[in-house]
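Rest of the complex left out; these chains stay put.
Per-chain residue numbering starts at 1, and chain names A and B are given in the order in which the chains are listed.
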Amino acid sequence: MILGAAYYPEHEEPAQWPIDYKKLSAAGIRQIRIAEFAWTVLEPQDGQFDWSWLDEAIETAAAHGLDVVLCTPTACPPVWLVERHPDVLPVNRSGRTVGFGARQHRSYHSANYLRYAMRIVAEMGKRYGHHPAVVAWQLDNEFGGETKYDFGACARDAFHAYLADEYGTVEELNRRWGTVFWSQRYERWDQIPLPAPIDADVTMWHHPSLELAFAKFSSLAITRFAAAQASALRPYTGDRPITTNAFMFRYGDSVSWPVLFEELDVVGMDIYSDKPHEIAFYGDACRGVLRRPFWMMEYGTGSRRLLSEMELVRDRGCSRFFLFKTKPFPWGQEQGSGAPELLTITGEPSANYGAVRDYAQAHADYIEPAVAEPSPIGLYYHFESSWSYRIAVSDRVPYPDYLVDTVYRSLYEGGLSVDLLYNASQIVDYKLIIVPLHVLHDEELEDRLLAFVHGGGRLIVTTDLFRKNRDNVFLTQVPRLYAALLGWQQPNFVPDAIAERPAGGIYAAGEYGSGSAWMIARDASAAEWRAAVASALMADQAIG
Amino acid sequence: MILGAAYYPEHEEPAQWPIDYKKLSAAGIRQIRIAEFAWTVLEPQDGQFDWSWLDEAIETAAAHGLDVVLCTPTACPPVWLVERHPDVLPVNRSGRTVGFGARQHRSYHSANYLRYAMRIVAEMGKRYGHHPAVVAWQLDNEFGGETKYDFGACARDAFHAYLADEYGTVEELNRRWGTVFWSQRYERWDQIPLPAPIDADVTMWHHPSLELAFAKFSSLAITRFAAAQASALRPYTGDRPITTNAFMFRYGDSVSWPVLFEELDVVGMDIYSDKPHEIAFYGDACRGVLRRPFWMMEYGTGSRRLLSEMELVRDRGCSRFFLFKTKPFPWGQEQGSGAPELLTITGEPSANYGAVRDYAQAHADYIEPAVAEPSPIGLYYHFESSWSYRIAVSDRVPYPDYLVDTVYRSLYEGGLSVDLLYNASQIVDYKLIIVPLHVLHDEELEDRLLAFVHGGGRLIVTTDLFRKNRDNVFLTQVPRLYAALLGWQQPNFVPDAIAERPAGGIYAAGEYGSGSAWMIARDASAAEWRAAVASALMADQAIG
């Protein structure tokens, strides 16, 4: 891996830059990631740009052997923008405006916000797109971080337009959502509410089709904004890679990674974790999106096992690794406890500074690979099924936790190598594909799974497979895959209320063409997953 | 019991009705409960009623041997009504309007809501009141379900009118509430706040007399609305019984059952529980209100012990038993997990379909009784005492839980048969009457209890008996019952802060006329209740 670190030149006096850069270089750091939140200092007043300090910070870095990954600063609109256009600010679930004073205080649906954000992105591209020291770009920061959802007027209007686009007519929406239930029939788009909590005397919740539509809409607004930033940069940046830093699902998997990275060049993410299986999962999850090496955009410096964790993500396809961060922030929301980063708050090397330097020296001749190695097992991650389960009330399932901490962990601890899959088109020649909790029906995926098994593949699905349609509505007929792959003869789905649980949680199994398929309980334990996977892999060997 | 099931013809194509009706009939279902939330399809636009589908749904049901219990759809005002009259919507504790998009989005205090609700009720009565297949009526759904309380402008005005009616003058209210405390004296009704949470930096709460008045007012608005619906139907429905479906106290016992059912013909309720003593409690509680057999309006189909639970409620006086529901909802807020109901989501019979059919066949010749059998023990349930304890801060007691899970459960598990009592007039010839946590003084009840014991009855009360007046204010003198029944000589109430707890929690006992009375700790354990009841019953045998 190439090593990098986050640095904030705007936090320091220019005289400090060479001092810090020297220490970074001496540790084998080759790239710095800068300007992430620097909107105010780049555009102190509306339309008045100040590039001088950034020019100098980049030149000084280059002079010290440091390449630059330049970030667009759009996660932090300045106070003058917020003041001029209050609709820049999103509205939270309680109906209160998220005010100025932190970060991510911007509505992805505000035309004013989008216009100003795109302007500074384009200006940065124009100025630094061809700069020889600027080797890559990061868009914004942790898209959808603090404000994934907006319940304000801009969002409401945009949501109505989204629904009109999706459903064509209100009658069609009524029909597909089943608004005859509880007399919820709408007459016009503008009567449809945003699903902010109802907060009645007794728990009451929104219509699940409305909730899923809002989740899709909210993700789409973010991924469209990312794509627009990339498009604005491309005329200036040439073939320099553009990425962003996705975040772990600890705060929700609310932004669809496959869509987010579709128009970017490399997958980037931030990991803060001390659990090996979790770190490994996100490594595999990042590599899977574009089937290419990925970049770790932020990794905490405080771990007692930093070196082994670096090896863990490197082995999963990480080709650039940016430490967060050069030194502690003395002020601001992330001042933490003043604990050391690469440098201490007084600017001295920390314990892990040495560890990083050792790594860099041992791998000084590293060259980034172009493609990633495939694995024998594919694990399918479906953002929309996850959202369907997150917004469920009586049937809520912690989708990300279950996939990470039960399904993936049982594979990881069994020493098995895994690719994460996100699209039907990624169903290729794996030995075994696992499709857990894929509750939303997807006809293309159904076709591909049939073909995959027919061609000799092994497949494990869960009992909730394809039970709902894309509107988050239960199917009233069993999809054909059930009979074809699993020999399922009943006109019903797997019962889950009264029936006895079969041994090992395996409700059905069948053969189809040259392959085999199993259906396991959607709440199967880690032990049951281990047994089912071992059995599927053995079946494969017997045949193969 | 006569068996029934909830059905939603408006959710289906008419061609589906005969298919479903046949399956219901074949299981021995004899009645369907329909139209509960169908306002929008019955009145798609203001004043334009569409009865055609309901006419046909009822005719088709009758043709398949199914009688109809018709529900008024007033729990779900249509979007056009909400839009035309925004004051239809209630305001929640946080001051936010409960918007359209779920159910129970109506203020019981909105004149606009009440006018439209009464109109559709009257229109339904006019059209179906004499219909031979419509054998009974259900009003609304789970009155006070999601929105028991409204903190909006309509509620505020209505509350001030209620207070004026109760207290006559503001001076009288000031005097009885003791608003001299903390300088809370009011000058006019319109200065009195609704008790929405204060949410200060430190826990701060409203005046307990205000809280109790608001609880009474809120219950009264609901029971008045129910009575008005019944009155609107009667001119058309003749002697067909009118009921409603009360709910368990899981979400609060905020609607006074005795008042709710006072002007209805039969007690109806919904039970969702898997605890035998809880199911039994609600059976006894329902039978006690009108001293007649009651109807189970909703009972979940998912239990593994459905048959024994049906017998449990039947043995407690249930004469009609409606399963909820015919099949799962594919969409909407109650889509759940798609788990089977009587039919699966694909329309196939579920496991419990067979159980229900067996029950129906075994009791095909059942005839509804007119009266209920009395029990030897009476347990007094006092809604207003429960409210007094719910709104208490330093002295909160979970009244419903204590009565159900401690007092009643100890009786139930001892195999004792119990009537629930709600009014002084129900103090008749029981062997033993138990009056727990009756903290609010009631002179009529005091008289009746004295007469009951004098005539040979056995009585168990708790240490908090009659400590407050109806304004939720502590008495400063001990009521005469203490001396008369319990031989209580002190000018004080039972001390509960420093004093030692007596053996068995019995603080006092006495004889009066031919009977006896005991006073037990208000937090007596189940074991102490068992001992006290056993002792009281033995005392009775010795005398009797």
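The rule is short, and it goes like this: a contact is a pair of C-beta atoms (placed from the backbone, for glycine too) under 8 Å apart; a residue touches a chain by one contact, two chains touch by 3 or more.
Owing to the predicted nature of the structure, the values given are computational and were not obtained by experimental measurement.
Engineer: One sequence, 2 chains in place: how many copies belong to the entire complex?
Structural biologist: 3
To be clear about the criterion, only the chains that are shown with their structure count from here on.
Engineer: Taking each chain's centre as its mean C-alpha position, how far apart are chain A and chain B in Å?
Structural biologist: So the centre of chain A lies 48 Å away from the centre of chain B.
Engineer: What residues of chain B sit close enough to touch chain A in their complex?
Structural biologist: 8, 10-11, 37-41, 44, 73, 76-80, 83, 92-94, 96, 98-104, 145-149, 251-252, 302, 304, 328-340, 344-348, 350-352
Engineer: For the complex, give me every residue of chain A touching chain B.
Structural biologist: Result: residues 94-95, 177-187, 191-193, 195, 198-210, 393-395, 467-468, 471-478, 490-493, 495-499 of chain A touch chain B.
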